[in-house]
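As you look at this complex, bear in mind that one protein chain is not there, while each of the others sits in place.
Our next item is chain A:
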Amino acid sequence: MPIAPFAAGGAIALLGLRLVLAVISHVSYRCRQHKRTLVVLGSGGHTAEMMALLQGFDLDVYQPRCYVVAATDGMSSQKAASFEAAAAAVPPDEEAPLSNTNSIYSTPRKSSPHKSGLGTAQSAAVRRSPRVAAANRSKQVAAAAGRRALPGTRSPDSPAKRRFTQRPPPRDQPQQPQQAQQQYSLAVIPRSREVGQSFLSSVPTTLRALLAAVGVVLDHRPDVVLLNGPGTCIPIAAAALLLRLLGVCRGRVVYVESIARVYRLSLSGKILYHSRLAHTVFVQWEELQERYPRAVYAGRLM
């Protein structure tokens, strides 16, 4: 019984399915105004830089947002929760441009006095987010996000992926006409490699991290993936590539090298730069941009 015609038929069917998925994904992307965003938090200073970057985005456009943290990182999920709570509490500004280029990178709650090139106004980051309900709901969200989650699975109800949604106001209060829901979620994946871990033992842990990363990217289907840190970012970038090839998501990968890197890229930066897994590699010093011509220098975060 000849196998070739069946194999050819199967291949054509798969390609056809791939084409259909790609068309659906592209049409969906063009028709909607918001961009699904995946933010990978790399712990410590990397999280601080990512938060500084996020202050500049129009959060109405870059949503729904999913934050990915490493299983061993307790602080980053709290920082994400604080950021989201603060962003939800700021009143809307209809005059703001598409992406607010005037925002200063201090959160509304804790602004430190400094002079930036944009002027001395001690203003909080301006958002186009609509006003949401009670402030105590924001506190609940932050408290919920502070709980450590178990390593990732794809179920929406799994502890690993929690959706945090602003609850609409109680029934006895009048509903506000434009109650757009600001929504973010949190996913936890194992680190591919701990600091100082041997290369041999890194192989199974990296595979495990990669599987978890594929789960997260498949679940969230991001249009843009923001990376800046070690460990957790390579599996996510690889997962984004895989799912782009399958036509499941657009997954544009953006890597922002740490401001601490002046003359040399980090290992993650080098991998993403040379393999072209990232569509754009941002560097924060001109010296680094001269050395890596395909990288983009567009100012510093700090």
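Just so we're on the same page, a residue touches a chain if its C-beta (ideal position, glycine included) is under 8 Å from a C-beta of that chain, and two chains touch if they have at least 3 such contacts; residues count from 1.
Keep this in mind: contacts and distances are computed from a predicted model.
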Name check vs UniProt for the chain missing from the figure, options "Glycosyl transferase family 28 C-terminal domain-containing protein", "Transmembrane channel-like protein", "SNX4 protein" or "Nuclear pore complex protein Nup85", returns "Glycosyl transferase family 28 C-terminal domain-containing protein"
Of the residues A:Gln78, A:Gln183, A:Thr205 or A:Thr280, I need the one that contacts the missing chain. A:Thr280
For the chain not shown, which residue from A:Leu38, A:Leu210 or A:Val224 touches it across the whole complex? A:Val224
I need the residue numbers on chain A that touch the omitted chain, in ascending order. 29-31, 33, 35, 44-45, 48, 52-57, 61, 98-99, 101-105, 110, 112-118, 223-224, 252, 254, 256, 258-264, 266, 279-280, 282, 284-285, 287, 296, 298-302
